[in-house]
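Next up is a structure, given as structure tokens.
Then we have chain A:
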Amino acid sequence: MSEPLLTVRGLKVVFDGFHAIDGLDLTVERNEIRFLIGPNGAGKTTLVDAITGLVKPAAGSIVFEGNELVRRREHQIVRSGVGRTFQTPTVFEQLSVLENVDVAASFRLALPKLLRARRGTTPEVTAALEAVGLDALADAPAGTLSHGQRQWLEVAMVLCQGPRLLLLDEPVAGMTGEERTRTGELVQRIAGEGTTVLVIEHDMDFVRRFATRVTVMHEGRILTEGTVSEVQQDETVREVYLGRPRDARGAGTAEVVS
Partner candidate 1 sequence: MSTLAKLFPARSGRAAFLVRFTLAAATLLLVAPALLNDFRLGLLARYLCLAIIAVGIGLAWGQGGMLVLGQGLFFGLGGYAMGMHMKLEEAAAQNLDVPDFMSWSGVESLPALWKPFESAAFAIAACVLIPMVVAALLGTLIFRQRVRGAYFAILSQAMAAAFVIVLIGQQGLTGGTNGLTNFQSFFGLRLADPADKRTLYLFVVAIFLGVFLIARQLVRSRYGKVLIACRDAEDRVRFLGYDPTLVKVVAYSAAAGMAGLAGALYVPVVGIMSPALLGVVPSIEMVIWVALGGRTVLAWAAAGAIIVSWARTDLSERFPSGWLYAQGALFILVIAFAPKGLAGVSEALQERIKTLWKRRTRTPEPAQERELEVVA
Partner candidate 2 sequence: GCGSSSSESDAETSGSTASADAGGETIRVGILHSLSGTMAISEVTVRDSELLAIEEINRAGGVLGKQIEPVIEDGASDWPTFAEKAQKLISEDRVAATFGGWTSASRKAMLPVFESNRALLFYPVQYEGLEQSPYIFYSGATTNQQIIPGLEYLKEQGARSLFLVGSDYVFPRTANKEIKAWAEANDVEILGEEYTPLGHTEYGTLISKLQDARPDAVFNTLNGDSNVAFFKQLKGAGVTARDMPVMSVSVAEEEVAGIGPENVAGHPVAWNYYQTTDTPENRRFVEAFRARYGADRVTSDPMEAGYVQVHIWALAAEKAGSTDPEKVKEAARGLTFDAPEGRVRVDDVNQHLFKTARIGVVEPDGQIREVWASDGPIAPDPYLRTYDWAEGL
């Protein structure tokens, strides 16, 4: 029997006495597309921050492929196979789109190799750029990208690193329906190629279409876990998160064009 890819036990993150994550347990299996939803401020981003070393937990353990991540430094966590994007995309504005991805792809090179100039483009870089549809903009400075384009670029950057666990924080926020579909399909493809993906998202339509399993967070803990429809039927989830659709609007509350 295979052990889970990621096991979080008794995690606590405290800011000035405020418990943003309050004794959270979470298990993520290999090759799933796990969605994490929950009210604003539930602690979803903080959980990702804790897994990737950006915030230091007050207690608890985070085990990834048998290795404890707590107290490791950020870049070591990335090197052990965990990649992430940010809710507010950050890219290297002075570098071109291609260079952004290339820098990301070169992270395992030793210093002597890094000191050589880049000649041409490696296949993984090309593939990542094509996957997010930025190949046409490869030579544009990343600083000139729009909000949405930056999100794509971030995805390309983690993609080419071939992480075994990929954490996406609201990857489709601000995208049109068509773009959402493309992103969702991309996520499915990545998962198919052996990467486990944990997605934070508020777009329930997107969740419905692409989730294998959904975890709901509330006030720093796991509220419930299950399939999309199980979760959607849950009274508390409706109460604190989904809200009750009112007659006047019909069923779809925040439906995106698809």
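Criterion: a residue touches a chain if its C-beta (ideal position, glycine included) is under 8 Å from a C-beta of that chain, and two chains touch if they have at least 3 such contacts; residues count from 1.
As a selection rule, all candidates are chains of the complex that A comes from, given by their letters.
Everything numeric here is computed off the predicted structure, so don't read it as measured data.
Chemist: Okay, in this complex, which of 1 or 2 is up against chain A?
Modeler: Every other option belongs but stays apart; chain A touches 1.
Chemist: Under the stated contact criterion, what part of chain A meets candidate 1 in this complex?
Modeler: 52, 54, 73-75, 78-79, 83-84, 86, 90-95, 99-100, 102-104, 106-109, 111, 113-118, 136, 157, 161
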